[in-house]
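Note that one protein chain of the assembly has been removed; the remaining protein chains are unaltered in position.
The first chain written gets the first letter, and so on, giving A and B; residue counts start at 1 in each chain.
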Amino acid sequence: MSATGTRMGEEAGKSVASKPQLHVLLLEGDSADRELILRELAKGEFEITSDVVQTAEEFRQRIRDQPPDVVLSDYNLGQWRGTEALEILREEGLDIPLILVSGALGDVTAVECIKQGVTDYVLKDSLARLSVALRGALKDKKSREERQRAQESLAQKVEELARSNRDLEQFAYVASHDLQEPLRMVAAYTQLLGERYRGKLDDQADKYINYAVDGAERMQSLIHDLLAFSRVGRQETELKNTDCNEVVGAALKDLQAAISESGAVVEREPLPWLKANESQLKQVFQNLLGNALKFRGAQAPVIHISAQRQGADWIFSVADNGIGISTENLESVFIIFNRLHTRTEYPGNGIGLAICKKIIERHGGSIEALPGADGGTILRFALPAGRPADIQESA
Amino acid sequence: MNSIGTDILLAEESPEEAEVTIRALRREDMTPNIFVARDGEQALDFIFCRSKFAARSSDRPPKLILLDLKLPRVNGLEVLKQRKDDPRTRAIPAVILTSSQEEGALVRSYDLGANSYIQKPIDFEQFGRTMRTVGFYWMVINQLPSANQARKSARQGGS
Partner (left out) sequence: MTTILAEILLVEDNPADRDLTIDALAHSHWPSNISAVSDGAEALAFLRREEKYAAATRPNLVLLDLNLPRKDGRAVLADVKSDPALRRIPVVIFSTSQAPLDIERCYELKANSYVSKPSTLRDWMAAVKVVNEFWLGCACLPREEEQ
């Protein structure tokens, strides 16, 4: 005799000893009908234990004390209806299938009952269908339970991942923060060594000192950028109504020297107001505009800033006529410390776009790089527009 | 008004001297919002976001106060005192910029919590140079407290 346990909804063997158990709560006023139903159930694939209640109060009490696996209910229960039992089940927060076992209902009523949540209904003069209905109801319930478990498991994994991310960010921040001071000592004193002894020892010593100074300065620069990057994650992203035109204006002001020096032309279309963290958004524009200026081609940079509404988002665009990004690199430019050119060609650690991406994503948006119409690059990012009632343009 | 940048309160009766100071504070790499109060009462109203300045968010107190002692209506020492007495404002750096030669003004100012005291040079060129050093020191070298501070203080102990 193999043990099949209490797995429900499965095709059980016909051997009596291995039938899965099922506890049924019967809402049926007529004793003869009760007999018929119970006899039909006994023929089926489950080992049935049953209970009977008459009134709504009894029903509520019984499902609290001993929740059944399934409720079989007549439509007409004298003082009340089978569909009210559904309400009670819902109120008690119980996910128990209810099968209506009743006389002729009429199509409209039947559909209504199903709409209200009755799992199935079986006519009293076709009780043979009862087994099938039971099996179906229990199978559905099992699927629902599995789905919920999967969702909970997913939610848990997401939370673990978020926690792990926070830990990593914390580590990156602490590490880069604590590294700053000893690094400063190395950088400052190798420089002092250089100033004091350059030309006074031999050529080899000069070379060693220069390499040391260079290495220390690069380390400082990397740590500085890493700190900036990890700070984005640490700050509270407080969102306030922001005028993007002013943000761009402030960013351009900070880049004024580079703009005049390169003879750059900046074309600005009107930009919207939206909910954002002002200083972080300024950082984004500063990085994008700084890149447009840095990676310029032979001619003077022309930069075009615009925004377009698309569904629930504003799509911002910073387009330049610079050296462009090749197709295979369009995605990897956003990776931290990823550089496409040598240090002698273009300075920088390759963190600007990684910071932009992080900021935009924390705002609930997304960013991408596209090739421009005639060479050059378009940096496009989306930010949620927010509800009109939330955003006011102040005087 | 540029909403990005530092808010500075300059309490100065003389428009000419205010002009020199403002020019000295503006640098190409920063955009401070400088508000000029012509008397002590206006200065206090600005600091505490009341009366004409009730619309100012008390979430954004001035980050720096440049204060002459000789002010009409309410003098500079009284402004210092009220700033010191209120937990929301007492950590805002206050720098005295005055031509007052009054005996004891220096000591009284430090006692009332002034962060620093500067005697305005009489010579116009020297005045400009001094203001540039003041501006460079307080805006670039010195770290000003951030805007969150007033909120926190208010939550902890203020009204």
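Just so it is clear, a contact is a pair of C-beta atoms (placed from the backbone, for glycine too) under 8 Å apart; a residue touches a chain by one contact, two chains touch by 3 or more.
Here the structure is a predicted model, which is why all the values come from computation and not from measurement.
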Among A:V132, A:M185 or A:L201, which residue is in touch with the absent chain? A:M185
Omitted-chain footprint on chain A covers residues 180-181, 183-185, 187-189, 191-192, 217, 220, 224
For chain B, residues in touch with the removed chain: 90-93, 106-107, 110-111, 113, 115-119, 130, 133-134, 136-137, 140-146, 148-149, 152-153
